[in-house]
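Got a structure here, written out as structure tokens. Questions coming.
Missing here: one protein chain of the complex. Every other protein chain is in place.
Chain lettering (A and B) follows the sequence in which the chains are written, and residue indices restart at 1 in each chain.
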Amino acid sequence: MSAETTPSDAFLELRDLRIHFPTDDGLVKSVDGLSFRLERGKTLGIVGESGSGKSVTSLGILGLHNRKNARVSGEIWLDGAELVSSTQEYVRGLRGKRMAMIFQDPLSAMHPYYTVGNQIIEAYRVHHRVSKAVARKHAIEMLGRVGIPNPAQRVDDYPHQFSGGMRQRAMIAMALCCDPELLIADEPTTALDVTVQAQILDLMRDLQRDFNAALIIITHDLGVVAELSDDILVMYGGKCVEYGTAENIFETPEHPYTWGLLGSMPRLDRESTERLLPIKGSPPSLINIPPGCAFHPRCSYADRTGGKGSAEVPELSEVRGGHKVRCHLPANERHAIWESEIKPVLEAQ
Amino acid sequence: MVTYLIRRLIGAVIMLLIVSMATFAIFFLVPQIAGATPEGMASRYVGRTASAEDAKIAADRLGFNDPLVVQYGRFIKGIVAGAEFDYGPGVEQCPPPCLGYSFITRQPVWPDLLDRLPVTLSLAVGAAVLWLIIGLSTGVISALRRGSVFDRAAMTLALAGVSLPIFFTGLISLLVFSYGNPFAVFAQGGHYTPITENPGEWAYNLILPWITLAFLFAAQYARLTRAGMLETMGEDYIRTARAKGLIERTVVVKHGMRGALTPIVTIFGLDFGLLVGGAVLTESTYSLPGLGKYAIDAITNNDLPKVMGVTLLSAFFVVFANLIVDLLYAVVDPRVRLS
Partner (left out) sequence: MNSPESAGEAAVKAPTREPLLAVTGLAKHFPVTKGLLKRQVGAVKAVDGVSFEVFKGETLGLVGESGCGKTTTGRLITRLVEPTGGSVVFEGHDITHMSQSRIRPLRRDMQMIFQDPYSSLNPRHTVGAIVGAPFRIQGIKTEHGIKKAVQELLALVGLNPEHYNRYPHEFSGGQRQRIGIARTLALKPKLIVADEPVSALDVSIQAQVVNLLEDLQNELDLTYVVIAHDLSVVRHISDRVAVMYLGKIMELADRRDLYETPRHPYTTALLSAVPIPDTRGRGSRTRVRLQGDVPSPLNPPAACRFSTRCWKADEICRTVEPPLVELAPRHQVACHFPENTPAVQPG
């Protein structure tokens, strides 16, 4: 770490985070220069398709990448402490205690051979010197708090005896048992039915308010981020392509990829008469990210950048009031496209 | 759980009955189909020099002329209630469980088997302890340090272990460590001292067979453990364990090994059961008087009752081991318990 680095005054700040994996086929740049800030009590939604680097980012913040096969550089500041240059033992001490994670599939994310209670007790006792009986009481209390009926009995059940929704609740109880200040939820509701998803989203919103934690929610589902997030970060090819408040992203999106995502999603609340506006092509392979703007091969407006699309990586530049976009198109041209071509079609959808 | 146990016990008994029928058929029905007459079969019991008339009488006495079902019934009855064998000059008692009577050695089979069992058991238990310790630890370390020098060396050695037959490794180790050459620190084969008499000598005599047998199995178990461990350490729940802030040792031992070693319980139970039924190659290489050697000798001498007895006992061990494994599995894997 260079000496001139100034400590961050934000609760969580990522500065130019890069997570690269050397493989036989080449260097996989899963995360390539990601920066953002997040305060306590706020929710950041990270949106992206498969291979955008969103999950790798979350594991990177928790220091869960094996340093043998992942090259991590940049800075991760958590409450004044830099984590990338810290020892693994220091970061381990923070995991579960000050920062915790909820995973996508609670069935595979819990150990099948230990009871739910045991797994929560274990998580609590790593960071607290208490007897098993005390930890068990705490586990039961946590299970009750996340809305599991009869927690005193269910505590001795195995994960396979829980329903999908109950398992995700138990997973949340496990993540929250040490009262973490940063909670990362990686696709927390993707494996769940829609009525259960709604329950879990409500629960996460309530608990975040109670715990006053900073929450990062990682998902491909724009609906989920719209429900929960204060700020939204759109990732593509390992980079942030657009960042802003939820209102920025949904009401005045700036990046053609964001337009594409919005145009790709059929709307539940509107009677559509138009065809969907999909993005052409497929998400890039991270081994072979297109040169210049990673999105240019799929962008309908790449020909309006005067050849810069494939030549230069665009900067992430501020549009106004914290709303940032990584695009070669001049701001006025982007606005013109949005107002005349995109917005009317989206409204009609 | 109780109904499960009862169901499994009934299943085991049925299995043993089927095995006994199959063995019986192989030893008594197949020769007949192949053209052997009751007299021909009986002649083995009265000696090669006996006259055709003697053989016929012997066949009658031994019941070889009865329908096969009757003969089988008699065999099963012998196991439960004991039997008497009229070999001409006198009548021999064969108390239950009567697994047959050898007319060559003039001995009931069962006490013979009981004599031989401790040898095989000593061999199997000692080797199992060795191969579990070596195999599992090698496998776990290899998996955690995949691609390291240790991993490559261990896996090369393991490949040798699974490919080299016992009579080869056994003879090589005898040549190197025994037979009066400078490295002859271990006993030559052919000796067995019961553990109750002299535990030191018991171990000294068995150490080479143990190592030979353990080498083969340790190699298999190291490979299995390594594969299981690699798979388990990639599971989501390992990531969860790390995300909780557990120290790496707890992640590996409590979460990783618990998942990886459970399937090995099954394989171990079956291997061990099979081995207790007679470690044929090891016992004959080292001339140890165990069940395997007994079986080989019985086959060489064409002593049918002995062969049948030892086959049934082996089958019993395998079925029994299977049962234990299944029950154990229900204990270690909670997901199995309900179904």
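The rule we apply is simple: a contact is a pair of C-beta atoms (placed from the backbone, for glycine too) under 8 Å apart; a residue touches a chain by one contact, two chains touch by 3 or more.
Everything numeric in this text was worked out from a predicted model, so none of it was measured.
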Sole contact to the chain not displayed, among A:P112, A:G144, A:P283 or A:P297: A:P283
Residue, one of A:D16, A:D202 or A:E315, that touches the chain absent here: A:D202
Residue of A:D16, A:E251, A:D303 or A:E318 touching the missing chain in the full complex: A:E251
Hidden-chain contact residue, picked from the options A:G117, A:P180 or A:G263: A:G263
Touch list for chain A against the chain that is not drawn: 49-50, 163-166, 193-199, 201-202, 220-227, 246-247, 250-251, 260-269, 271-272, 275-280, 282-283, 298
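We adopt the following convention: only the chains that are shown with their structure count from here on.
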Interfacial residue positions of chain B with respect to chain A in the complex: 235-237, 239-247, 255, 258-259, 262, 332-335
Complex interface listing, chain A residues touching chain B: 59, 62, 64, 92-97, 100-101, 103, 105, 108-113, 115, 122-123, 126-127, 158, 160, 174
